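Each remark here refers to the structure printed beneath this line.
Of the protein chains in this complex, all but one are displayed in their positions.
== chain A ==
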């Protein structure tokens, strides 16, 4: 099926970071789709792109902390642009600077140099009452929830409304609505100590949404939760993103989180963004070593790696190749055709499929045994089919 048939006039292109590319994309998207906020997949590349107005812009952000004997550069000349309605993930190990970076988006930290603009407001230079006002529209949820234990669920959610000066009579219906939104009906009068971790984070989310923010910042919001609860919280965030067209910026050290809900991702290492792009693209072809490590968190568990090592030993003959499939390609019977067309033995050593926010990608590791030229032709065939193919070296 040709993309044009299915999607009318919409042309496809992929997100890039430069301003000129953004302009190109706007042109390419055409006026009729200019205001579309949905992520759309390009069937040819399997990539997603995003068309929304700019919400957050970081220009050459640097943050240094003066320690007793040296200066620590936590964030080093970061440029970033996040669009309205996007779920943008920042991944890095602890100490990479992501926590400092996200705190500059709501002015909890001031950059040493550079500009932070959120929805037209220069967060890096406002202060006092203006900053406090701006913060009501850039809310935050936390790894350890940071609820007031002295207040009930309903009172915790009402807290930001009190800060914003909302009258009591107007607070009550809003709190009820938020409790319904996060699925905590019946727990209004419970204290945080009576709630599970997942429920606490739901309160945190409801509290963060109280003043109808433009941006939600998630500071390792699921890192203290078990895998199942993590997924339910991520589902809630996705739901909120869709329903309220809320821009979400999250930091995490878990690639699983990025894979599950993010549209785009930035990888941070030593204060710098070392890689950035569409999630599916980053998963398909990670460039930096650190990105590869993060991707392998999801695609290769340590068990699998060990198993592959074992399989390499057990299959001393033949060529090991890794195939990457993205988007629509995951459903195509490329392998069947490979086996039918070429006179070689194909042994599947490992295979997996992962679901990202907008599409699937998978990888298969094959052992091709047979005539050398036939194997070479087979690899060529896979290339020509548009399957990402990588020959695994034996060491």
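Basically, a contact is a pair of C-beta atoms (placed from the backbone, for glycine too) under 8 Å apart; a residue touches a chain by one contact, two chains touch by 3 or more; residues count from 1.
Please note the rule applied: contacts and distances are computed from a predicted model.
This complex has a chain not shown, and the name its UniProt record holds, of "D-methionine transport system permease protein", "Nucleoside ABC transporter membrane protein", "Pyruvate dehydrogenase E1 component beta subunit" or "Alkaline phosphatase", is "D-methionine transport system permease protein". Across A:160, A:286, A:324 or A:362, the residue that sits in touch with the chain not pictured is A:160. Contact with the undisplayed chain is limited, among A:125, A:146, A:285 or A:315, to A:146.
Among A:108, A:181 or A:392, only A:108 touches the chain left out of the display. Touch with the hidden chain on the side of chain A covers residues 106, 108, 131-136, 139-140, 142, 144, 146-151, 159-160, 162-164, 191-193, 207, 211, 217.
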